[in-house]
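Can you keep this structure in mind? I'll have questions shortly.
The chains shown are only part of the set, and none of them has been moved.
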Amino acid sequence: MIRFTTAGESHGRALLAILEGVPAGLPLAAEDVGRDLARRMRGYGRGARMQIEADQAQLLSGVRAGETIGSPIALLIENRDWANWEDVMAPGAREDAPRRRLTRPRPGHADLAGALKYDRADARDVLERASARETAARVAAGAVCRRLLAVFGVEIGSHVVELGGVVARRAPLPSPLNDAADGSPVRCLVAQAEPAMIARIDAARDAGDTVGGVAEIVARGVVVGLGSHVAWDRRLDGRLAGALMSIPAVKGVEIGLGFGAAALPGSEAHDAIERAAQEGGHTTGGFSRRTNRAGGLEGGMTTGEPLILRAAMKPIATLMRPLDSVDLDTGRPAKAQSERSDVTAVPAMGVIAEAMTAIVLAGAYVEKFGGDAVAEMRRNFDGYLAQLRARQALWEPLG
Amino acid sequence: MIRFTTAGESHGRALLAILEGVPAGLPLAAEDVGRDLARRMRGYGRGARMQIEADQAQLLSGVRAGETIGSPIALLIENRDWANWEDVMAPGAREDAPRRRLTRPRPGHADLAGALKYDRADARDVLERASARETAARVAAGAVCRRLLAVFGVEIGSHVVELGGVVARRAPLPSPLNDAADGSPVRCLVAQAEPAMIARIDAARDAGDTVGGVAEIVARGVVVGLGSHVAWDRRLDGRLAGALMSIPAVKGVEIGLGFGAAALPGSEAHDAIERAAQEGGHTTGGFSRRTNRAGGLEGGMTTGEPLILRAAMKPIATLMRPLDSVDLDTGRPAKAQSERSDVTAVPAMGVIAEAMTAIVLAGAYVEKFGGDAVAEMRRNFDGYLAQLRARQALWEPLG
């Protein structure tokens, strides 16, 4: 079982993740994590903070001499801006400390609901944790899981398929996906769409506005039979959807054709089953599909086809031209307060969604294959592949 | 903490749910459960089985003299068809038992992935549990949770907003929603769309095909501050999405504007905060929203506005004119096997989604308000409402 927990405030000392259940013997370096942290910070439309950050993860535990040892992996990411915020965010009580209170909650953010729920007079106590900054810790944990998944031939990437209303889906997708996507400032694979997306971002910035979009996450090389149909909370589709919808500002999640499947007849919505060509089918049990409308998940289990997920992100809730709100202290109408913010974070959201996907998938591999050392887990995995092959050995040879 | 577990095969003896963590003192009758079970079985486009079933829930435990007593509530739904299937599905080993083996897996169903994962020669061992019949147990558990939520003024309904490609959203929605929706054979609120939807179902039936659609789930009266922004797996948006995506055949989930929010500028995607009119705002802390684009969830917490969720269902995977498949025994191309099935189950899916929503929400109420008896939980709830009001008492009176 893989578990992960994060802690840390946006302008606090540091962000933290503890990732637990990773087998021993996995090669791991701080740079493996740093690479994804850097990818999360890029993207056209980010504000000034992204320059400040230059996030680096420290491996506080669980890794020794370049290898995991089976114990919990603690990842710490210092907030470089801490010196400027220490007096505001320090844990210690100090009468004269400046608060930078936020009392005019931003529509679309956690400010209002959080202040009421936790009975806080200062919504900063909420927004500091609700900030998307927290996702740096998720990306750090996800980077470790990505490293584990690579042992089993899984590769996870993402690209932006819609930004500020500009739609740009492309098929077939290049492989590895991120080599191509990371080259674009908006992580978009369709060259013609890129300038239009950038123009939307620029226009939004000029208008003091923000934009949202949709990222598609693709996991290739996933073996057939992860997740399960036997219980609602063992289904991998539900677990993945829950993980993606938990990303701040995500309001929709799709698998495969997603909402599009609702409008198609059954005869056009499923994926005919075929026998795999001689050279393929190692991880699909010898089968292949004519299409992949299911996005690699049937009955809550992986089919062995690429996992295709999409997450829709609403525009960032902090606008430079703020929305109407109410002052918590007086009950009077007021403009929402502003925090420094980005115009869009859709490219970054794709990277975060990769991380969440990696964490869920790594958990599913650990569940199916067990094992406390990477070599043991890999041996169990190979045994499963052999079991799949044994079934095919009874078949007539391919003509 | 509310936990729920289900068991049972589609043609086995019975389906079962154990619901745990419901406080004592909740009035509950088998009819409360039966009502939702009946709603699940209705809907134009269902096959012959729906007549057979006439599901009834037996309260095996946890309820005494018409009231919950705090212990786990076990709900049993017998399969009326058991007599016809006993020899096929009996737990006991019997050499000459007929198997009704399924070896030609249906694309879009759990058959293939499940048979490979669990190493079964007969995919019936998989489909019997993967069948949507399992959702009867979810609906039974959900009916109990709905009863609990009613204590707090929460009302959950659903309606079909798309079926077989016919789109029919309507606003404003009637209240109670289900009184209106249950009157339609396709659970659609737009009178003009109903005949078109029915026509699509008829056409699909004639073609040996199936259709999917989208249901919208609405929860009204939900108090502000359920769920939390503090941890990824405490966010209510993620939990709801995970619960809905775990319903068989659901491939997409949206909250509020959902995917539509991705295309709007920030200035049009959020919900301006206002002060509630004198007579309102009891459960929203004295605030109201000009719109409800967020679907009642901000920062992973409820805002007090109605919860608006949508779930997209792909067409049923069992077609009377079967899709291409491969025989598991021989590896030869073959048409997928057929099980008796429906043309569409979108109206039923809405009812199932209500149940999952009820289960998640009931869990969130139990977490926030604690309490082991309904009266205690209600007292804690009232205290929270008073706390919200106390904040407003400091405000200037409304002009």
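When the chains are written out, they are named A and B in that same order, and each has its own residue count from 1.
Operating definition for what follows: a residue touches a chain if its C-beta (ideal position, glycine included) is under 8 Å from a C-beta of that chain, and two chains touch if they have at least 3 such contacts.
Here the structure is a predicted model, which means the values were calculated and not measured.
Engineer: One sequence, 2 chains in place: how many copies belong to the entire complex?
Structural biologist: The complex in this structure file totals 4 copies.
In this text, only the chains that are shown with their structure count from here on.
Engineer: Quick one: chain A and chain B, Cα centre-to-centre, how many Å?
Structural biologist: 26
Engineer: Contact residues on chain A for chain B in the complex?
Structural biologist: By the definition above, chain A touches chain B via 5-6, 105-114, 116-117, 119, 126, 129-130, 138, 162, 164-165, 204, 207, 209-214, 224-226, 228-233, 235, 237-246, 248, 250-259, 261-267, 269-275, 285-287, 289-290, 294-295, 298-304, 312-317, 319, 321, 323-326, 328-333, 336, 356, 368, 387-388, 391-392, 394-396.
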